[in-house]
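Note that one protein chain is taken out, while the other chains of the complex remain in position.
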Amino acid sequence: MKKQKLIYGITTLICLLGFTACNTNEAKEIIMKNHTKNTKKYWPNDAQLVISFSMQFETGGQPEGAESPFSGNPLPKGNPDMPAESWFRYGAKEGVYRMLKLWKKHDIHVTSHVVGEAAIKYPEVAKAIAEGGHEIAAHGISWSDQWSMSYANELDFIKKGIDTVETITGQRGIGYNANWLRRGPNTLKVLQELGFLYHIDDLSRDEPFITKVRGENFVVIPYTLRNNDIVNIEGKQWSPDQFLAQLKAEFDQLYEEGNTQRRMMSVSLHDRIGGAPSVVHVVDEFIKYAKTHENVVFMRKDNIAKMIKDDPNTPIDNSELEYNK
Amino acid sequence: MKKQKLIYGITTLICLLGFTACNTNEAKEIIMKNHTKNTKKYWPNDAQLVISFSMQFETGGQPEGAESPFSGNPLPKGNPDMPAESWFRYGAKEGVYRMLKLWKKHDIHVTSHVVGEAAIKYPEVAKAIAEGGHEIAAHGISWSDQWSMSYANELDFIKKGIDTVETITGQRGIGYNANWLRRGPNTLKVLQELGFLYHIDDLSRDEPFITKVRGENFVVIPYTLRNNDIVNIEGKQWSPDQFLAQLKAEFDQLYEEGNTQRRMMSVSLHDRIGGAPSVVHVVDEFIKYAKTHENVVFMRKDNIAKMIKDDPNTPIDNSELEYNK
Amino acid sequence: MKKQKLIYGITTLICLLGFTACNTNEAKEIIMKNHTKNTKKYWPNDAQLVISFSMQFETGGQPEGAESPFSGNPLPKGNPDMPAESWFRYGAKEGVYRMLKLWKKHDIHVTSHVVGEAAIKYPEVAKAIAEGGHEIAAHGISWSDQWSMSYANELDFIKKGIDTVETITGQRGIGYNANWLRRGPNTLKVLQELGFLYHIDDLSRDEPFITKVRGENFVVIPYTLRNNDIVNIEGKQWSPDQFLAQLKAEFDQLYEEGNTQRRMMSVSLHDRIGGAPSVVHVVDEFIKYAKTHENVVFMRKDNIAKMIKDDPNTPIDNSELEYNK
Partner (left out) sequence: MKKQKLIYGITTLICLLGFTACNTNEAKEIIMKNHTKNTKKYWPNDAQLVISFSMQFETGGQPEGAESPFSGNPLPKGNPDMPAESWFRYGAKEGVYRMLKLWKKHDIHVTSHVVGEAAIKYPEVAKAIAEGGHEIAAHGISWSDQWSMSYANELDFIKKGIDTVETITGQRGIGYNANWLRRGPNTLKVLQELGFLYHIDDLSRDEPFITKVRGENFVVIPYTLRNNDIVNIEGKQWSPDQFLAQLKAEFDQLYEEGNTQRRMMSVSLHDRIGGAPSVVHVVDEFIKYAKTHENVVFMRKDNIAKMIKDDPNTPIDNSELEYNK
């Protein structure tokens, strides 16, 4: 028993040494003692923090010259970029399947934003996602700029996407993610007309909110650039340990705030980037870390939207009213 | 008792392993024994190190196409960049409030550089900063280049800023920060004419100093690129653990130098960047780390300027005399 | 005996603290207990993971203005860039020899992709590689774009390379790596005509596969950008600790997957980059780490290709059929 105490004593000291260090259940218990639990709950399901993963499935839908490790030095138009094409293919051959195993291992369901043309090219991948119990959300029929479309074209673009993906997967998207987040001023009205429940292309808050579109409630589930593989791994060129450090620091702060506010954490992974072994490995580490905390709930975005859309604690934010009248 | 010694022995060994590792009070005590304290004091208030945070509030004042994760790939003029706008909005919806909680938790008062148009757009945010006991410093009426203005225009630009912010917050700025630090050759004379006490747009020293403007003393409280979120998190694209490593390494060196010299450490955080969960988390870690050291004092810049402006130990540096005659 | 247990207890706790931490044999043993070994084997040689290093020897073949730390600010054509030339020379004077010592120390044989003109310029280096028991693979006669060549020119370009290098080293290449991976649509047909067994310029999978070229089997041993020194150390500008973190995270994931799938890990090092002291140091660390795991096998790519080309478990992937008919 005394030796037991000694081990705990040492653990405590070691655990105090650095914020990245304390991943064990034992260590957490010791630290949690200093944590005064608030009895008030901020989510309808009493979560202290809701985490939602986005898994983009886009491979196969990319246009010529789409962003890749080769696109900075593009070939003249019309020349197939053979290694670049193989780089994209990785998402369909390895990336999505690896992530699906990760979600299954942790019994997590995620939101998958599926580009229509990717599902056409690789229907087996789209079906495997749906069969894993994940939300099939909309991401347009193709990998194209959307912000400059007319209302009618944008409606057609989005509708073709959900029709196509529904035919393949049996699920009709009710959540939307625009290419590189760049919706236009009409997008929310178009989504409303098509019966969508929510969109994610907003970075203004750390919790979902309601915005009025033509006077009706529309749910916004904020997306993330901070916990986004395409931004951090490809764009900022972080190594996987940096991505893990970011996920943990973000979690630690939001989890603590979850004691006194409604807080949500969004993480985004794309087939050919987030599906790499090293990235999945650190996301696995992150999930294990998050799970050592009480009342952390992993949810699909459609379920979050349904849960909070009529909840009186959900904030209403009409910052974009000028566009949504 | 012997086990106690054993634990300390282990702690010492562990703590010697790396410079990032020793954050605990116990560990510090052990290390501090090797630290010969100088009896001479270099600051009027006997601090060994003065730390001053800057918290820029700018959101809402940004012009079209202002620097953001989206500005590298700008939309044609006249198209609203919806996700970019939501990214800026984060500063007013989450960022400033999160930082205000951090300052309150640690009982620290900071200097907030407030753009006039940001205060007009989000007066509740500007007021919350002032009500937290923080210094409201000037940052121009709008988010614009200042280095190319005529003397009269620059005076008008700065005066409008302090008049506007004073109306909203009740505080009149006496410290100045130019957009991207880029004051012009007239700026100090303009500031002097408007009754300012100090400016921060100088990177030449690790302590405040006096410079002559039209023959009168003017205080310079050096700013920082090294401990600056916009430079490091957005510009250099560091992960939060890197920002923490920088803050600690900078602190360790300046704190040690504080034994034999007057030393000051400046840290800068912007609403939409420094206000992110992961950044606030590591700044929180940094503050905890700094607080394990004796005689570390956190101060607003106006109070630093008042404290040292007539102190005989304050250096006088007239490197820019050609402009300030 | 009890103290022994105590030490193990502490080790376990420490080892649980972070994924980069557990490099010791002892620590591994403890962790391995949780590892249920699958009895089914996925490689013909029962490996759980096959690791293959590529060592590019290119120095001396570089054209004027080739990518280097100086090429971002090029001199006008015709001016020798003296420090840039000395930077390249490092590969032949230090880099390859340092890596050869590393391979020898660990009794590993690698695949060396040798540019013909590099072997002409530094035959002693090319010979030293061959004498070390390493595979001499083909990398073209010169450091030139290949994707835009006609069929005949491409055949000539590749044939000159293998003829030249065979004359110098006594080995005729049967594996191919194109400049910056950029083969063209004819490349596989050309390689087949020249009797090549495999190529590596594909990023779509984490295991070798068969693709049909003019109806015959051709082996693809996927290459890597993720574990590639030129991409990460020069391109992404990682410090060596980041490269090590990437290698370990990649290994951990693929090794675990090796329990239920055939998995391979490719690592790529170039003479003047991977041959630097700090990079070799962390690759050494990585190899030591990998070797603490059971059934990790290091192989040359020609031996991998021979081992799996007729194995029924090797996947067939005809994603590029349109080019290879």
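Letters A, B and C name the chains as they come in the text, with residue numbers starting at 1 for each one.
Simple rule for what comes next: contacts are C-beta pairs under 8 Å (C-beta built on N, C-alpha and C of every residue); 3 or more make two chains touch, one makes a residue touch a chain.
These numbers were taken from a predicted model, which means no experiment stands behind them.
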Where the missing chain makes contact, among the chains that are shown: B, C
Absent-chain contact - pick from B:120, B:194 or B:225: B:225
Among B:117, B:202 or B:229, residue touching the chain not depicted: B:202
Touch residues of chain B, complete complex, unshown partner: 2, 6, 9-10, 13-14, 16-20, 147-148, 180-185, 187, 201-206, 222, 225-226, 231-232, 235-238, 242-243, 245-246, 249-250, 252-254, 257, 317, 319-320, 323
Residue numbers in chain C that touch the chain omitted from display: 3, 6-7, 10-11, 14-15, 20-24, 26-27, 69-70, 73, 75, 79-83, 85-87, 89-90, 93-94, 98, 237, 239-242, 276-278, 280-282, 284-285
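Keep in mind that, in the parts below, only the chains that are shown with their structure count from here on.
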Smallest number of contact steps required from chain B to reach chain C: 2
Chain copies touching (chain A, chain B) - same or different residues, decided at half shared: different
Between chain A and its twin chain C, rotation from the CA superposition, multiple of 5 degrees: 90
Centroid spacing, where centroids are CA-atom means, of chain B and chain C in whole angstrom: 46
Geometric centre distance via CA averages, chain B-chain A, whole Å: 33
Chain B, residues touching no fewer than two other chains: none
